[in-house]
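The complex appears here without one of its protein chains, the remainder shown in place.
Order as written gives the chain letters A, B and C; numbering starts at 1 within each chain.
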Amino acid sequence: MQREDSQRMWNKILAIFIILILLSSSVSASIIDTIWGLITKPLKGVLKSWEHVLKNPKHLITHWGKHFAHEELEEKGEKSRTFAYVFLLGLFTRTVTKDISENINRYILINPDPLHEGVKSTVYSFIHLLIPFYVLALVSLGAYILFLSTSPKGRSRAKSMVSKLIIGMILVTISPHLLNFFFTLSENVTKNILTQGEEEVTDAVGTYTGVMWGSFWMTVGAIYGVNAMGKIVTEIVTRASGMAYDRYAYEWVFRYGRVRSVRLLKIISESLPKLKVEAEPGRTIPMLMLSITLFIGVYGILAFRYLMVMFFTLLFPFTIFFLCFDPTKKLGGTLLEQLLLWTFVQEFYAIILVAIGTGMIMLPEDLLGYGFGIWPLTISFFDLAACFTLMLGPIILFMLLRKLLPPL
Amino acid sequence: MRMDSRIKILIVIGLILVAMSISTAVRIPKIFGESHETGFNRMGIIIWIAKRLLYIWLSASYGTEGLNELKANLSEIVMMNPSITTLSNLMVIVIKLVFALYIPAIAFLGFYILFLSSSPEGRAEAKSMLTKLIVGLIFVSVSPQLMNLLLTVSEGLTSSILAPTAKGVFTKAWDTSIGATPLDLRLELSGLKGLHFIATFIEIELGFYTFLFFMILVWGAFIFPILIRFFAVSVFIVLFPLSILLYSFEFTKALGRTMLEQTIIWTFLQVINALIVLTVVQSIISLGEDFMKVGLGPTTMPVIPLVGCLMFAVAPLFIIRFFRGFLP
Amino acid sequence: MRKKKFMNLMTLALVITLLMIVTAEAKGIKLESLEILLESLIIKPLIRGLVIAAPIGYWLTQDGTSFVKNFNRVILYNPPTEGILPFLNILLKILFPVYSLLIVSIGFYLLLYSSSPEGRANAKSLLSKLIITLVLISLSSRLIWLIFSISGYLTDSIFSLTSLELIREILNGGIWGMLILSTWLMIPDIELGAVSLMLVYVFAWLPYMVISLRNIILTALMILFPLGILLYFIPELKSIGKTILEQFLIWTFIQAFMALALVSVAKAFSVTTLVSNPEITCLNIFPVPGINNMLAWFFTSIDLGTTNLMTLGFGAVAHFSIILVPIVMVLLFKKFLP
Partner (left out) sequence: MDKKSRIFTLLVVILLLSTLVNAGGALLGIIDVAIKEGLKLVAKGWIVSTGWQVIDFYEKIFDSFPLLLTTNPPMSEITSGMFFFIKIIAPFYILAIVILALYILMASSSMRGRAKAKSMLTNLIIGLVLISLSPGVLKVFFIISENLANALISMGANAGISALKGASSGLYWKFSKLTLIHRTGGIELFAIHTTLLFGLTIMLLLRHVMVILFGMLLPLAFFLYLFYPTKHIGKGLFMQTFLWTFMPIAWILALVIIGTVIGSIPSYIPEFYILIAALFFFIGSPMMILGVGDWLAFLVFLFEVLQAAPLSIGAVVIDETMK
């Protein structure tokens, strides 16, 4: 019923509009001509746009591609947009690689400081929170010993529990210092590993930054195409004589470019209109994903590790209490295990870095040549595998050592 | 809020007008020109910019919907628990059902004692089963109070963790990681919103991929640790008598253990949420603002606040996985 | 309601645009937009339909529905047992000297050294074990054939529980329904139909992938089967042998469970009802209601391009159950040998 109603309404509206069009005084030419033109003109236009296809069948694919690959390729300002994209991605890559090659040791070694004012006060407030629980536990145990336990076995067990609880109480009060000692230990071990394999670590970080740059240059290549790249190269070489263009041109520009920045801007503004954009930035999403994955894989994991260690540091008094009270022993074991594991992730990271460095140094030179991409814009499979090892290695070690403590 | 969005619309219109006047007054450099034969079209550019501004405004407001409420009512939202009075109707029905189920359970145990256990050991075992069942019966009859106690303990712990916490730091972490754009009436381009802004102007396809970050951070923060927990706790409140029965009956102990464990884990998830807030706050305070802040200009990534907010959204779900299997 | 209002709005916009075009034409203003109209509303959708949907549809009539056409045959297929004979020969060649040495040494032990009855009994049981394994290994190709034929017979008789035509219809409905859905989504915009198009390929390929995975694993386990028997009777290496034999049996009988899953889908399809079973047709192929209705009438009258929720849902379930069954069975049936 409803459909019919709407149908009728539509017919009416359409009819009114058609009558309006027909009666419209703005239509000065004869009506038939207009309608005829309305039908034929667009057809003619379409036919015209397909004319060269019909004449030269080779164009069929390009024409189809235009229609079907990406309809809005003819959007506004593609040159400036793509240039901004490439520029920002370059900036990002540059800062990330610089940061990581400078600070990786610091990032790996950082641990929460349990003696820091805020952390300490929080831990002590948790200890205050624990007091009623302790009282409750002791009272219940005392009641058990006094009234309920009949067998001497049970009584001795309860007594040992009391002594455990008291030891736990002492440990809880010094827990920040305990943790500080433990973290220092872990840091020293990690530091040792890192200084032992300094060369390897540098090499591993170099591999990582290399892949990051490789991804960036692949993006550039995908957008501007190999020919356009060649054009830029000749342009720059001819214009700025003495300016060597290589893989690290960006770095060069940042180091020395300040002096000639005006000149550089001129070069860019002159060569930009000549660039031929061959793909929209949306087509380079795989490379962008690679860059972001690498970024998250290192920074995200390190930051997450830090936060998790902080989490279990704050919980440490509870951990000791749970461990020393028999019914909640399992929970305390889990908490302690997690604390140890998340702290040891820094050792895992150092080990993985050294392992990657060693592997990359030991690798025969010719094997590094195999990769994907079109020369010279390639990323070696081994480099990529090294990067993914850097990302996943610590997690894998973490998972393998999950059953670290003996069952309690 | 209503006022704010109206101002935003006005600003968008104003920006369009400004762009219009600029485009008519100033000759736009050649690099902004078109590469196609149709020639330069000012109106087209204006529409183009306006559409992107509208898109950014709309998708960012979808992406950060409710963020202000989250920041303002953080402790209330973390401490949100279903009230037992709303669920009492259902709970009474379940308790009745459980009492009805006790009759066959006890009858079954009686048969077990009569027929199957011939050895005195087996008989003692069956008797202990019966005791467990009866203790379970007591617990079932006080189960609403018990559940209330559990919720009170969890709430008390949460509030005592949250009370000394500098929640302003966490709010600021949200602010820095979400960032701001000129559309928020601020002269800056930072955080995820800035990224979204730039990406949309580069290409809309990149813009809707950057929308994902909002989805994980803000939508995730509401959905996973807060609202799914709310529903789950409600279900386990209602099922609490049943899980006590199942746990105290020897033959269904495994299922009962899972359910009871889930009850406790989901209830105490809010403590973990509060602890995560505390962790992030302490980390930011003790590390300083500039630690691990990578990037230059609009590509700056404040890693610690970002990962902290991400942790609030997804980490509770991972952390509760560590705590499984603690009941005997 | 929402849709109707929406359509009103769209038609209004279209009519106004047309009005403007007519006005402009009349005033002699040259417009490109008319061509854009024609291209974006008619030519491009047709190209999309032709370029993507039509070839896939053709492919579905030919090879794409190969699983649908041959599902009973491919599920019933087992790798030929002759394949393991060379490997078996190698194994026997290695084992015969070892065996003869062992038997001779046990004989000497019995003759000369064993004085206690216990030791003698032990040696005897070892001897009998050796002989049993030897017999089993030399018969292992026959044994495999026997297991395969039991499983094949079982599968065949499970298939007889319901008509194959019904199963075929369900599978066909699923894959074609998905293509229809993705086509209608793709005509206005390609990316809109990406998920359903992906599902078409999943339906076409994944069952085959799972079945060929079964065959590959089965071939490998078949080669390992004699070795598994040998290891099963050596106490120290029993667990490895057990795993090999277990996996062999599980992966063999997965075909029966696949058949069972398809049969249950057919049964469920014939008994389940929905309150409302909506149909999706090409109502939306053009944004103008009149043309829509005409096209919808046309397409439904020739019974093309329409699918409903039951057909689509159960077709998808049928395809997914083929994928699900091995996982469930491997998880459910592990560690059943003593």
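To be clear about the criterion, a residue touches a chain if its C-beta (ideal position, glycine included) is under 8 Å from a C-beta of that chain, and two chains touch if they have at least 3 such contacts.
These numbers were taken from a predicted model, which means no experiment stands behind them.
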Problem - Hidden-chain contact residue, picked from the options B:G66, B:G122, B:G168 or B:G297 - result: B:G66
Fill in the blank from the handout: From B:Y55, B:F99, B:F139 or B:F268, the answer for touching the chain not displayed is B:Y55
Handout entry: On subunit C, residues whose C-beta touches the chain left out of the figure
Key = 2-3, 5-7, 9-10, 12-14, 16-17, 19-21, 23-24, 27, 29, 31-33, 36-37, 40-41, 154, 157-158, 161, 181, 184-185, 187-189, 191-192, 194-196, 260-261, 263-265, 267-268, 270-278, 280, 283-284, 287, 309, 313-314, 316-317, 320-321, 332-333, 335-338
Problem - Hidden partner interface residues of subunit B, rising order - result: 41-44, 47, 51-52, 54-55, 58-59, 62, 65-66, 69, 72-73, 76-77, 80, 82-83, 86-87, 89-90, 93, 204-205, 207-209, 211-212, 219, 222-223, 226-228, 230-232, 234-235, 238-239, 255, 258-259, 262, 317-318, 321
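The rule we apply is simple: only the chains that are shown with their structure count from here on.
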Fill in the blank from the handout: In whole angstrom, the CA-centroid distance of subunit A from subunit B equals 21
Handout entry: Averaged-CA centre spacing for the pair subunit C and subunit B, given as whole angstrom
Key = 37
Practice task
Note which residues of subunit A are touching subunit B in the complex, please.
Solution key: 74-85, 88, 91-92, 95-96, 99, 107, 110, 112-113, 116, 118-119, 121-122, 125, 129, 269, 272-273, 277, 280-282, 285, 288, 295, 299-300, 302-304, 306-307, 310-311, 314-315, 328, 330-331, 334, 338
Handout entry: Sites on subunit B touched by subunit A in the complex
Key = 30-36, 44-45, 48, 157, 160, 164, 198, 201-203, 205-206, 209, 275-276, 278-280, 282-283, 285-287, 291-292, 294-299, 301, 303-304, 306-308, 311, 319, 322-323, 325-326
